[in-house]
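A single protein chain has been omitted; all remaining protein chains appear in their positions.
Moving on to chain A:
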Amino acid sequence: MSTSTEQLSEQLAATTLLRFATAGSVDDGKSTLVGRLLHDSKSVLADQLEAVEHASRSRGQEAPDLALLTDGLRAEREQGITIDVAYRYFATPRRRFILADTPGHVQYTRNMVTGASTAELAVVLVDARNGVVEQTRRHAAVAALLRVPHVVLAVNKMDLVDYQESVFAAIAEEFTTYASELGVPEITAIPISALAGDNVVEPSANMDWYGGPTVLEHLETVPVSHDLTACHARFPVQYVIRPQTAEHPDYRGYAGQIAAGAFRVGEQITVLPSGKTSTITGIDALGESVDIAWAPQSVTIRLADDIDISRGDLLAPSGDAPATSQDVVATVCHVADQPLTVGQRVLLKHTTRTVKAIVKEIPSRLTLDDLSQHPEPGQLVANDIGQVKVRTAEPLALDAYADSRRTGSFLLIDPADGTTLAAGMAGESFVSAKAAADADDDAEGWDF
């Protein structure tokens, strides 16, 4: 056993979890970066490395191909490309990481949307020789659209531009300007060479002009929790727990995961969409009775009154309840092969509530390359991003996605075969985010 006791106890200490996503074009070196993060954090174990070496040799490659660590499907290995999102896990003494490893191809925008939807940080890779290209803009736009709170620009292959500060500075400035206009709140640019290991885990000896963190150091220290007082508290009811046993004859608890903010015993809440009110008499946090609970804890809430509440209802503080509406305006990313058309009947899944809906309008489709709007496209096809207006059969308590990633997001589902058609984000589209920010400079913090 080579690990010392101190190292071990550090590694096992209570740590937080950071979910992040990587995005990069085909040859930007994303697999190498992921491989290096895994390898240098000692998350690649001997038998995995042996398997990669064996497979590389049998393909006639001289050096182990680290992409084989991450390309898990037969078709991916055959084609040498990443087709689908994969999730990777690694840890340092300071933090645990869940990495959504998303493919970079244009036709897989939906996969980057998938990876970014749960990410608190996105790493966008560019090749230092090429600078900001179309695909980089697309990745920045998706990160902005999905409201990923932190974006890292990793300027890769610095070894191929003689580690010149001016090359890095120009790319960083161009990207930061572009991404800020899109509304990305925080951008950190890091010059790296994933192949040589510069500034990935270890600081680079070749770029003493750079005084910032390495990629791993930034991942370890980036803040992931928000001030709960800035969030609107939201609790979608998942399931009603009623034991009806001799021991618990009258227990009735509303089980769910707090989507945003915090709830306290004694607080007055409103049930949506019914509008009925009651008071929280108890919160059970998986076996422990508590006075306060916050996102994203899974809890069971008990109320003073026996009112009609079921799966799909939303509890919110009476002083801060969202409005309900049957008309949803949203930006969607179309994720299915079959198109989404005006007049189509769909199901809309929002938190724990699924309702019938109809697509009333598709006012515009976004061209990600130059962020231009194409009016009235009539339909959206796979990987399209567009605005939609949807009428629902029942009122929904939707927040703006800008206020709450959890209660502002929804799925459109094909009622015929259950296919997930589109990922929806309620409220104003991100392209108007800048105008909105200018108009409302003291906007509240993003909630995620």
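What we mean here is this: a residue touches a chain if its C-beta (ideal position, glycine included) is under 8 Å from a C-beta of that chain, and two chains touch if they have at least 3 such contacts; residues count from 1.
As a working rule, contacts and distances are computed from a predicted model.
Of "Sulfate adenylyltransferase subunit 2", "Cytochrome P450", "Segregation and condensation protein B" or "Acyl-CoA dehydrogenase", only "Sulfate adenylyltransferase subunit 2" is the UniProt protein name of the chain excluded from the display. Which of A:Ala21, A:Leu37 or A:Ala86 touches the hidden chain is settled by the complete complex: it is A:Ala86. Which of A:Gln48, A:Gln164 or A:Gln373 touches the hidden chain is settled by the complete complex: it is A:Gln48.
Listed for chain A, the residues touching the missing chain in the whole complex are 1-3, 8, 11-12, 14-17, 45-48, 51, 55, 69-75, 77, 83-89, 91, 95-96, 98, 110-111, 113-114, 117-118, 149, 180, 185-186, 221, 223-228, 230, 238-239, 241-243, 245, 247-248, 251, 255-257, 262, 284, 286-287, 294, 296-298, 311, 335, 347, 349, 351-352, 405-406, 409-411, 413, 417-420, 423, 437, 441-446.
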